[in-house]
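All protein chains but one are shown at their positions in the complex.
For chain A:
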């Protein structure tokens, strides 16, 4: 059983103990919580059920335990499903299955298990059904087990009652009394072992218990102990040391670990295809499953829950003010609504770090393997109630900077010598204060004008840049937007061209403008193209627009300047005329070939000629096959998936695009790409430029105006109206001892320090990795300053400065405490997505798992109080890290499935590279919002539930969104009245195709509420999402299921539970 509890040191422990069959249902928790509260504060202790050495188990172990370690491992590397399969199979497998399981060789074991996957149906069993059986017993057990945690200071805020509630289930089931087991038995009839549980626990367990345990590992209840100051001893955990040893032994005994991998992976690879049929098979069976008794239900509530963590944080910090006046302060989660008060450090909206306490030494950093990184979103949108950045103007001298390291004046500069000089906190250089800037110091040694100068008191602010900061020492021109529309046959036929043209007429009125400006300073230009490019002269003086055809695609140029980029207000009539005519002009086209690189080149040339920066909006349909630079050929080869050459699918095809990116960045030309493919178009190559220029990539497969039109237009509107900075260069300076070494994002790096972005908008984030140069001092801490030089939408040159101070520590526990999972996963996602360009996906997955295990093992070893090896102990700050990591590995780029389109993989890869923490969090852990019991009278959006099939109910309505897709899932037993209120049809069966993409506007509270929720979500997310309405067991449901990240992946990848077990195993191996 899994026991979770709060541990004094602020960690989550999950110990999986074989013998404890207890499960705590949610309902029980309430009662538990009180107990837990007292006993352990911080640790989650999940005692997995596997620990026993029972015969049944033995077999299990054989499969799972020792030798398995490697197989599993290989498994991870390879097609992940193999791994999942066994547990899943176990869980659901009919009683007969056990036979297959036991001692048989690994491979054979898996196979059957795979088949058993088909048993999914059981999943449908609603948790509620299972609940009764669950473990009250545990409570008592728990009580007894729980040992007082050491009184380590646990920040109250870390623990909330909520946590307790959610994780409360049995703390230490390890020693649970038989009663538990009896209960469990019902559930888990099949002996199918879940994870190889070493015989952690006392043998006493009965066989059933064992079997039950096996099933349940995932359930391992996690306890959240209240944050109350008390700490509970770490020792409590049931798993006696010896058991742990056992586990290790098993590992040890396994075949030569490393050598074993490859073969095994091969084996598993073979399995891959298996699971899917299994899956599909599962659906039909579902009803049966439902009907059936919830036999071997594992309690998923027992493992750390993301939704819970989010809710806890929300409850604790939601709506509060976060003042940035303290060094190294860990901000609320990205999912929490809070208000930031800038008091000397940049708002977490601008910068988030993987940890807010840096390790003092490189050794320490190496030891814990926690990546040190910041995710900087320099243009993050601030909520209305937060003060926008102040603009500081130092006149002709320009911003004051340190003479040596060129850091900008900031709150960390130490004024000395009566204010005549200041010491740079980054390089320690002592600088003279310029005469005009001199100010006396007060008794605190602070400048008297401290509060009058944003650059002294704020974490983020802007400087007006002088001509020295401008290209060619000339003030920049206002930026321009060029709309480049592919008018080849496909786009004409799909109606896209007309749609875009019509939309632009109104949309252009809403170009972003400087606050208070009457009209946007942005100029606009229009290009259409197929094999050749057509530029349009829309000079206001003309009666008719003029078309200029450039067919020299080999060496692109812009045929005109004056009249091409115009002020929309002035040329409105001509532009209208043009937009009206474009669809007609090409109505009869039969040109199906397109060019692409020359189109971007044309944009660059236009900006070059106009001496401005800007953005290209390209609406493109197909692979550019016309004879021109950047011509692409179909190289989509599914055979490469899961081979060493898979990386080539992610790499851009030609050097042309590389050079083009360079040109774009040099000119400040950002490219936003809207793709409307009907087949493979080599997105990896086509999106190379957007992904280096701070652009976005939007993709609408098989675009049809009727179904995707609105979706696309929403994207376009959002994208067009985004506020952004152009022609940006970002530099991250750090105090001595560490420095920025690597950068991830939609950026271009010409050298190792300057991050160049043709444009950067409010959703683009750059992830920066830091490395030690030297030792950091705990006392002085660490500083970073991110300076972004850019051009505003009205054409002013500015410097945006974000400062952040961090703590430094030589205590690993402190470091772990200050980690932030969301940021970590952002970093991991980006680094993994970059890594797959250079190495096989399998390696990357291995590395991810390894590092995850390593981080956690290090914590376990150095920070956690001693406990049984069978316990999985997670730092509190990372307790949901595994679920994200698992989700990450199941993402299209990493999962290594041939089922997924190469373009989709590339698309996802590139989108994530530019994401901020908020978006990556959502992407990796979608919101699943139950709607069937929504309170129509309240404003609030219902709390999301965990992304797992088990949370769905036949009679439920759920909304799922991950920032890119949004689904409305209708259980097949959805109450007709709900369907009636939402769709105005009597039942699900009456839903027609046209209902599948929109909700009708009906005048009833539920419809209003649901639509309000959806539109609020659409409003909030950077991308528009296409609403898809999915009926349970529709074909489309497969799509939907992909996003249930806690479940086994549809295209491979293990379930959360399995992953946790696997990581646990790895950790234990590391700890030996």
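The rule is simple: a residue touches a chain if its C-beta (ideal position, glycine included) is under 8 Å from a C-beta of that chain, and two chains touch if they have at least 3 such contacts; residues count from 1.
Rule of thumb we're sticking to: contacts and distances are computed from a predicted model.
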Subject >> Omitted chain (choose from "Protein transport protein SEC23", "Glycosylphosphatidylinositol anchor attachment 1 protein", "Fe-S metabolism associated domain-containing protein" or "BOS complex subunit TMEM147") - UniProt protein name >> reply: "Protein transport protein SEC23"
**OP:** Quick one: say which of A:417, A:468 or A:555 touches the chain that got left out.
**Re:** A:555
Subject >> Omitted-chain contact residue, chosen from A:320, A:544 or A:678 >> reply: A:544
Subject >> Hidden partner interface residues of chain A, rising order >> reply: 532, 534-537, 539, 542-552, 555, 557, 559-563, 578, 581, 584-585, 609
